[in-house]
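For this depiction, one protein chain was excluded, whereas all remaining protein chains were kept in their positions.
In this document, chain identifiers A, B and C correspond to the written order of the chains, with residue numbering beginning at 1 in each.
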Amino acid sequence: MEGEQKMSVMTIVQAINNALDIKLAEDKTVVMYGEDAGLEGGVFRVTEGLQKKHGVERVFDAPIAESAIVGTALGMAMSGLRPVVELQFDGFSYPAFNQIISNVSRMNNRSRGMYKAPMVIRFPYGGGINALEHHSESPEALYSHIPGLKVVVPSTPHDAKGLMIAAIESEDPVIFMEPKRIYRAIKQEVSDDKFSIPIGKAKVLTEGTDVTVVAFGAMIRECQKALVMAKEAGISVELIDLRTIYPLDKETIVNSIKKTGKIVIVAEAPTSFSVGGELMAIANEEAFLYLEAPPKRVMGFDTIVPLAKGEPLYMISPDRIFYEIERTVKF
Amino acid sequence: MEGEQKMSVMTIVQAINNALDIKLAEDKTVVMYGEDAGLEGGVFRVTEGLQKKHGVERVFDAPIAESAIVGTALGMAMSGLRPVVELQFDGFSYPAFNQIISNVSRMNNRSRGMYKAPMVIRFPYGGGINALEHHSESPEALYSHIPGLKVVVPSTPHDAKGLMIAAIESEDPVIFMEPKRIYRAIKQEVSDDKFSIPIGKAKVLTEGTDVTVVAFGAMIRECQKALVMAKEAGISVELIDLRTIYPLDKETIVNSIKKTGKIVIVAEAPTSFSVGGELMAIANEEAFLYLEAPPKRVMGFDTIVPLAKGEPLYMISPDRIFYEIERTVKF
Amino acid sequence: MIFNDFNPLEDKIFRVIDNDGKVINKEYMPDLDDETIIQAYKHMLFFRTADEMAVSFQRQGRMYTYPPCLGHEAIHAASGMNMRDQDWLVPAFREVGIMLLKGVSMKEIFLYYMGNEEGSNFKKANHVIPISISIGSQYLHATGIGYSVKYQKKDEIVFTSIGDGGTSEGDFSEALNFAGNWKVPVIYTIQNNQYAISVPVKNQTNAINLAVKSVGFGIPGVKVDGNDFFAMYATYKEAVEYAKAGKGAVLIEALTYRKGAHTTSDDPTKYRTKEEETEWHKTDPMHRLKKYMDHKGIWKENEEELIEKYKLEVDKQFEEAENMPPYKLDDVFQHMYVDMPDDLRKQKADYEQFLTWKESKK
Partner (left out) sequence: MIFNDFNPLEDKIFRVIDNDGKVINKEYMPDLDDETIIQAYKHMLFFRTADEMAVSFQRQGRMYTYPPCLGHEAIHAASGMNMRDQDWLVPAFREVGIMLLKGVSMKEIFLYYMGNEEGSNFKKANHVIPISISIGSQYLHATGIGYSVKYQKKDEIVFTSIGDGGTSEGDFSEALNFAGNWKVPVIYTIQNNQYAISVPVKNQTNAINLAVKSVGFGIPGVKVDGNDFFAMYATYKEAVEYAKAGKGAVLIEALTYRKGAHTTSDDPTKYRTKEEETEWHKTDPMHRLKKYMDHKGIWKENEEELIEKYKLEVDKQFEEAENMPPYKLDDVFQHMYVDMPDDLRKQKADYEQFLTWKESKK
């Protein structure tokens, strides 16, 4: 079977485009819109060509009004459609915050299951692209704290495609965060066929025995670079890609901690009140007696991501990851 | 000195009213507004009488537009005033989310200190009052994750007054969450004079040796009830009232854990990606070798706070706190 | 066309009968048979009876809160009577009458205000969205549903509503702006009852009226006497035709007065005068319709008896609501997700363990 699949080399941008294309083609209830997402195909060209192929009624531009983009999508989702909306950047998801927390996440519960919200809110997230303010943020903790949402972050073209298809097919609303920094940096053979990757399952990327490193999105690549340094230093690292932030795949994380006794968490967002804290809580709640060193967060400062000149000081570099891995292992 | 102070018995509502009154009287740059906050004195009457006393230019009603209430307050704060705005309920702070995260929290940094944002955003928070949807929420984790804000939650009339005065005098923006459930439930002698309580300092309410319980806001009272049960069971609990969620008073928390070796965290908000996770992270980062049992979160489910009929199942009761204290101590 | 003839820019108000129930604007009188007019009045009588009972149940401590609709009956009857089963209702919170005509039961309304989510599970009502407490947000949902039915080429119209205070929210403007762009079959109503809790509409905006806001979005708008059943009926009828013809959305400002308190925990004497109330009571929608019927001599029912009948019905529904089986732990969890995460299952199991311990302590 595997051998017969047609494969293409894709970037994350192309993989998401391909996933959207497949779903638009097979399911007439899928519609997709956002600022510049129609004619132009979005500022990152993720939706390029889709309007031409699927028509302006199904792939279109929206006025600049994020609350409206999300709020109208919820209306569509409640009445038979499966909208996928693009918010132009992480920092522009906030004007839609009230619709997301007060309505999108709750409509199923509020209506006792009568009105579902099968919709995807996708946006590029994260730093490292020398951007203006509001263009470098990692708000996953905010969305993961909101009951009723699922929060997905792919780190490879393959995962991006499979998870996007799963997200569109999800009956629950999904926040889909795309690592813009590696939108085009990673190329990978991806099946041209339709496939999906289950939401809520992490992936062990590298097996190891000394320490567990948990990361997601653009930080995976940085971790992989740190792993090279760790290997040289004789440290065996188990690297886990979360892929989904909520619901967290506790089983995979906890099994790994039970094996290694140590955990280092890597993420770009500010440290405090973050996904890092949650992972440390899980380590305590589920694997306390196995912990041989304090779980460690290698995360952003509790500051705004600086503009380009200061960004290198903020962003998590492979050597910093290695430094903390080594300190944790030596604890 | 202490003996000469004039004291009055106050509820939290009266204490906050008194703090606002004092600041309005002594500082002409203080203005205060919100939906129904002027003529009527707010739906909880926290600002009652202030318009009459200080004039309609300084204490007034706002149209129903939370983003505007906060966004205009930022404009005022940048140009010489110290606005205090009321958002009617926790769940109605979200329409202002973008202004809070994208502007209020960052103006000082963005302008390199040239434009400060000395302003207070206050709102009643929390469940337990048999309210409609959006009227029972505890969004402290969301606001604490945002760099640039301070987040304060008083639990007594005395603290409410002292912290509110400190909040208004703070050069940094403060989110001031008021525990509506105990707005009038606790009466206390409070000095009529002006005094302030430093933001960022927790308070050890009860000293103990077996386990540290950390809570804040309305949960303090529930914890105190649980402490009675614990005492009967022969458990010595150290109870800490955080008073400020960001910046957390790590020193007080960590010193206590070092003494007791055990920590139970009590809060109403959903468990995942919460203040509870952050406190567990701190316990690990700063007191790992002292931990004798897994830190425990006694927090809300990862669900919406149910409407009144279901709320008792959601809210944290003293016996549940006691149950988890006992389990932790017996670990 | 009403929407052309009563220009909100000139602050014109559309009205068909006066306070005495006399027709003052014959050409716009909707063509309704006596039966329908009587039926409308009966609807309003039911609404008011149920509303007053709800207020008194709440006062007895048997419900937690309730937003009285007293005074809004003409708007509710006129819009409800212009809605078909397949049409959508996207309500705020002061639309009990419209909801009833769409098939929601008083039992469900009561359940909701007793604090039970089951009250938003409208068993027999088609296409009614649960009430939206976060002001303004429902307008966007209506716009989205409008897009959806248009895209799916369905013969469905969407009705939504907001208060005068709600027009200040950003979502209100964003929703109407999208509606103008998308030409969606949505009828947007503003129930301008003069107050947002304690704040009078003049402090809400400096616009000459609320209907003019439509200009900023390129959709027709009209200011209507919301206490005039015929004016409201004619307006909705025209709006429905407009939507059916594919012309898009309209904005209707329905002027009325919140005769009761904001909710049962509000005290209007703090912010409005007796004189003002008295003045507005003269425009009561039910008195006016009744007078119209009296002039025409078509009302022959015994109103007292009707009210008694309605009371029995409402009592029965209230009783049913009060006798709902108790709220279960499962009810907290089961609808959070269609596909429930294991975490939630575990939180529930943990809590059940606590409950077992608690039981064991008794």
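Note that in this section contacts are C-beta pairs under 8 Å (C-beta built on N, C-alpha and C of every residue); 3 or more make two chains touch, one makes a residue touch a chain.
Here the structure is a predicted model, which means the values were calculated and not measured.
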{"item": "Chain not shown, its touching partners among those shown", "value": "A, B, C"}
{"item": "Full-complex contact with the absent chain, from B:13, B:50 or B:74", "value": "B:74"}
{"item": "Touch with the omitted chain, as defined above, among A:35, A:172 or A:249", "value": "A:35"}
{"item": "Per the touch definition above, residue among A:22, A:46, A:68 or A:114 touching the missing chain", "value": "A:68"}
{"item": "Of C:25, C:161 or C:177, the one touching the omitted chain in the full complex", "value": "C:177"}
{"item": "Contacts of chain A with the absent chain, listed as residue ranges", "value": "35-36, 39-40, 43, 61, 63-65, 67-68, 91-92, 94-95, 130-135, 271-272, 301-304, 306-311, 313-314, 319-320, 323"}
{"item": "On chain B, residues whose C-beta touches the chain left out of the figure", "value": "31, 57-58, 62-63, 65, 67-68, 70-81, 83, 98-99, 102-103, 107-116, 147-148, 150, 170-172, 200, 246-248, 250"}
{"item": "Chain C, residues in touch with the chain not shown (by the definition above)", "value": "9, 168-174, 177, 180-181, 183, 203-208, 212-213, 215-219"}
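Just so it is clear, only the chains that are shown with their structure count from here on.
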{"item": "Far-end chain from chain A, centres as C-alpha averages", "value": "C"}
{"item": "Chain centre separation in whole Å, for chain B relative to chain A (CA means)", "value": "32"}
{"item": "Whole-Å gap separating chain B and chain C, where each centre is the average of the chain's CA atoms", "value": "36"}
{"item": "Multi-partner residues of chain A (each touching 2 or more other chains)", "value": "98, 102, 109-110, 147-148, 246, 248"}
{"item": "Chain C, residues touching no fewer than two other chains", "value": "117, 134, 170-171, 336, 341, 343"}
